[in-house]
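Structure record follows, encoded as structure tokens.
Here the complex is missing a single protein chain, while all its other protein chains stay put.
Then we have chain A:
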Amino acid sequence: MSNLQVSVYRYNPETDSAPYMQEFQVDTKGRDVMVLDVLHMMKEQDSGLAFRRSCREGVCGSDGMNMNGKNGLACITPLSDVVKGNKLTLRPLPGLPVIRDMVVDMALFYKQYERIQPYLQNDEPAPAIERLQSPEERDKLDGLYECILCACCSTSCPSFWWNPDKFVGPAGLLQSYRFLADSRDNATSERLTDLEDPFSVFRCRGIMNCVAVCPKGLNPTRAIGKIREMLLADAT
């Protein structure tokens, strides 16, 4: 069994004038390990290699990256899913500034998340127990609340690459709809008013890259479609 050939994006702002690709040979002993395991093996060869990781089970969203051209989470992507011809190319999530190696600056991504006011708004006094919600009402949040903010979707979206400051992007809009769809939230009209400009929602061109890459199997395009419907209904 020959070693896995890994080509990884390197850039250290203190020592490199430009980014470059570095080649590693990794002996996986023929096992179908996760891409994150391969990164750890490379870090043992070169402790300077920088990447984020935390839960290593696909729920914290730290290790979103571009693996052989497709965004995903390194910790739940087995080599058999991405490696072709014994070669693996790892790059940081596209479209965001690189801090070092695989670590990107996610400030713009978080700013768009904060912009949609990602918290329940209900100005009526809360009852002494929980607010009631029927199972059917609660079902409407499935496929929305599970987002882990890994940014795989927004950084695979050309509209977000082009207007990261003005287009909320698939991750932010998925969360926007999560609150619009919540029977307990009563800020619907304020939320919609905040989104009715030509950029925030309407820069989505429906190419569905976000759906193709979401490691949690969520569908931001469908959520964006629902917001559009609400905006149009609101306008008439």
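Heads up, the rule we're going with is that a contact is a pair of C-beta atoms (placed from the backbone, for glycine too) under 8 Å apart; a residue touches a chain by one contact, two chains touch by 3 or more; residues count from 1.
The rule is short, and it goes like this: contacts and distances are computed from a predicted model.
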Undisplayed chain, where the name is taken from the UniProt record, one of "1,2-phenylacetyl-CoA epoxidase subunit A", "Succinate dehydrogenase flavoprotein subunit", "Urea ABC transporter permease subunit UrtB" or "Anti-sigma B factor RsbT": "Succinate dehydrogenase flavoprotein subunit"
Residue in contact with the excluded chain [from A:K70, A:K166 or A:R184]: A:R184
Contact with the hidden chain (one of A:P19, A:P94, A:P118 or A:G225): A:P118
Which of A:A18, A:I129 or A:A235 contacts the chain that the document leaves out: A:I129
Contacts of chain A with the absent chain, listed as residue ranges: 12-15, 43-44, 47-48, 50-62, 76, 78, 99-101, 103, 106, 110, 114, 117-120, 122, 126, 128-135, 137-138, 141, 145-146, 148-149, 179, 182, 184-185
